[in-house]
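After this line comes chain A, so read on.
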Amino acid sequence: MKTTEILIAGFGGQGILFSGKFLAYKGLLEELQVSWLPSYGPEMRGGTANCNVILSDTPVGSPIITAPNVLIAMNLPSLEKYVDSVVAGGQIYVDSSLIDLKVERDDVEVFYIPATQIAKEEGIATLANMIIVGHLLENHPELSFDGAETVVDKLVPPKKAALKDLNMKALSLGKNYKK
Partner candidate 1 sequence: MAIVFEKPKALTDAPFHYCPGCPHGIIHRLVAETMDELGIEGKAIGVAPVGCAVMAYDYFACDMIEAAHGRAPAVATGIKRCRPDNIVFTYQGDGDLASIGMAETVHAAARNENITVIFVNNAIYGMTGGQMAPTSLPGQVTQTSPYGRDVNHCGWPIRVSEMLATLEGPEYITRVAVNNVKNVRNAKKAIKKAFQNQIEGKGFSLVEVVSACPTNWGMTPKQALEWIESDMLPYYPIGVYKDRSAKEDAAE
Partner candidate 2 sequence: MAERILMKGNEAIAEAAIRAGCRHYFGYPITPQTEIAAYMAKKMPKIGGVFLQAESEIASINMVYGASAAGLRVMTSSSSPGISLKAEGLSYIAGSDIPALVVNVQRGGPGLGGIQPSQSDYFQATKGGGHGDYRMIVLAPASVQEMASLTIKGFDLADKYSMTTMILADGTIGQMMEPITFEDAEPTVYEKPWALTGTECKRKHNVVNSLYLKPDELEKKNFERFEKYAEIEKNEAMWEEYMMEDAEICVVAFGITSRIAKNAVAEARKAGIKVGLIRPITLWPFPTEVLRAAADKVKAFISVELSMGQMIEDVKLATESKKPVTLCNRAGGMIPTPDEVLSAIQKAEKGEF
């Protein structure tokens, strides 16, 4: 039995829910059991946003994550709030262009990715989230990078077709990111 509980947190507008949807659809494609649970309400309008994604080879129990295996922190308050909740042996992805703080735990694997900065340099300023997701896919064989394009096709509406390439670009940048 393998269950990956991914908590994505940041500001509204950083595509937190979208990256969660991507991971949920990717899980669906890999024929896993999945759940996707957003925070909702006024806090989404520019405040903090977070999203719980569970991928499992057995039916998902509670869709609410209290102890994630994976934390994606897109801003400082999110990292501070959730850093201690990550299970030992888990992973933390930090957008290091927005967060100065270093994780002081030695029982978790931490990836510092200056995603927002890379995104700006590459002209895809709103897609820092997908750079991190691209890197996450590389680290998660149960998800893998294969089929990412299928998922992007599913998620990006036809009216915004140009965004498909940009999303794929972001995912690739993340995949190939080396410290």
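How were these picked? Simply put, all candidates are chains of the complex that A comes from, given by their letters.
Everything below uses one rule, namely that contacts are C-beta pairs under 8 Å (C-beta built on N, C-alpha and C of every residue); 3 or more make two chains touch, one makes a residue touch a chain; residues count from 1.
For clarity, every value in this text was computed on a predicted model and none was experimentally measured.
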item: Neighbour of chain A by the touch rule, complex-wide, chosen among 1 or 2; value: 2
item: Residues on chain A engaged by candidate 2 in the complex (per definition of touch); value: 21, 24-25, 28, 33-38, 40-42, 60-64, 66
